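Incomplete set of chains, arranged as in the complex.
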Amino acid sequence: MSAIAAITRLLISCADRPGIVAAVSRFLHEAGANIVSSDQHTTDPEGGSFFMRMEFTLPMDRAEHAEFERRFATAVAEPFAMHWQMWQVSTPKRIAVMVSRYDHCLLDILWRHRRGELEGDIGLVVSNHPDLRADVEAFGIPFEHVPVEKGRKAEAEQRQLALLAGYDLVILARYMQILSAEFLEQLAVPVINIHHSFLPAFAGAGPYQRAREKGVKLVGATAHYVTPELDAGPIIEQDVIRVTHRGDAATLERLGSDIERTVFARAVKWHCEDRVLLHENTTIVF
Amino acid sequence: MSAIAAITRLLISCADRPGIVAAVSRFLHEAGANIVSSDQHTTDPEGGSFFMRMEFTLPMDRAEHAEFERRFATAVAEPFAMHWQMWQVSTPKRIAVMVSRYDHCLLDILWRHRRGELEGDIGLVVSNHPDLRADVEAFGIPFEHVPVEKGRKAEAEQRQLALLAGYDLVILARYMQILSAEFLEQLAVPVINIHHSFLPAFAGAGPYQRAREKGVKLVGATAHYVTPELDAGPIIEQDVIRVTHRGDAATLERLGSDIERTVFARAVKWHCEDRVLLHENTTIVF
């Protein structure tokens, strides 16, 4: 068993009350686990919500681990009515990318993937345009062209859904089509989008042009989980870059694209490392 | 005549066409001026607007300078249909402050004023609350309390206008009342406001609370010229600071207040140095 295979990750969210940490850490200690890292957050010590992310090593085979999880459910999770997930880091997330014509977010994430920066395996790129095929295939990753024709979007979404089946995460590296609520519901895995503005400012189309007209002094990018409401899902990460009166909309787009790919990559990396927990329509990022 | 007295500042805006810089610089050179700094901007070389800010030394007495300005008008400004202003830097801008109860932007700007950071003289602080009197008077600056009572705002604005007469610039250091269009029209000098969000996000009241609910990862501040439309005037400067899930609305407010005072001070300083030119609803900051 390799070093990385030995690490187990545990995510917990529940109503806060005394004894949670004691119960979790005692259970892990008695099972022989060694805690490698631990983060917790309480929205309010009185009546708030409790969130925890823990990594520990635990030398067990697969069967023992399954039994360990069952005992955790009974002895710890149920008494505290926890939402929880536990799994071994040795299984990286399977990731599919959706993209249109812009290459910057796509190439950056493919490069980070090749470099081993992500705890995830990018297994497929789906695009509504054929333009980026050669770039994707140069990384040894399959590329599927699914055109989205006017009036035939539902059909395209069915093809996309068939291709995306079995993936744990879908990431939109500047995919310029709106995903329908039905699509999201059938997909049933998290979808991360990169929006080219500092949300909630300039939601929707053409944010750089609108930023230019408004005369803002910083342009930004926002990575968020996709929900049926456009550009309104929980924000994972944001950043900005300074612009001046010298920059026309094309300059803003060029400067912004550097921020887009950085913000997108951070969000995908953090999601793959299970650092992002949901709380209402916001995120906790450990 | 002191070194600083010798500096003249020239601002120009006009339709761009060939020969502007040649005409201006030739006129200045023949008059014996020595250019100390010069910035220019063209929105578009074909059919765009031209903006220029120039500083030069010109050893003249007051009468000669008046004659010099007349000749500039005839020989240079009129042929190019320029909007222009020229004056000696030795006359600092007279500034009045309006404030409510928050002290951070006020104290910061008073301290910078005392330190000599601003090319301006703060001569008065007007507040709708009496709370900050001692702080202001400790800086040797008069403090006037003008309560704004419900239903009697117009009356209060008349008192304010009487107090503000003769000032070149009014700055709102977190003044929590909306200024009426009539007030702005009668005041007839620039008004700079600091808004505690990264506009256009979270215009209006309660931006930190709304930022918290939206789950943004950065909070910001925006300094802008005041126009009758709330929080929509030309933006002079903006900045942001990173926040996390750990920060409640009070934390966002504390972190944000550091950004507010910095952004506010930069905008006031730049305005006093005549670095901010208007172009439609945006600014050019040299």
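For this structure, a couple of remarks:
Think of it as A and B in the order they're written, each chain with its own count starting at 1.
Definition applied: a contact is a pair of C-beta atoms (placed from the backbone, for glycine too) under 8 Å apart; a residue touches a chain by one contact, two chains touch by 3 or more.
Fair warning: this is a prediction, and the values are worked out from it, not measured in the lab.
Here 2 copies are displayed; the structure file describes the full homo-oligomeric complex as 4 copies.
The rule is short, and it goes like this: only the chains that are shown with their structure count from here on.
Chain A and chain B have Cα centroids separated by 42 Å. If you check the complex, the residues on chain A that touch chain B are 41, 198-202, 213-218, 220, 234-235, 237-240, 244-246, 279, 281-285.
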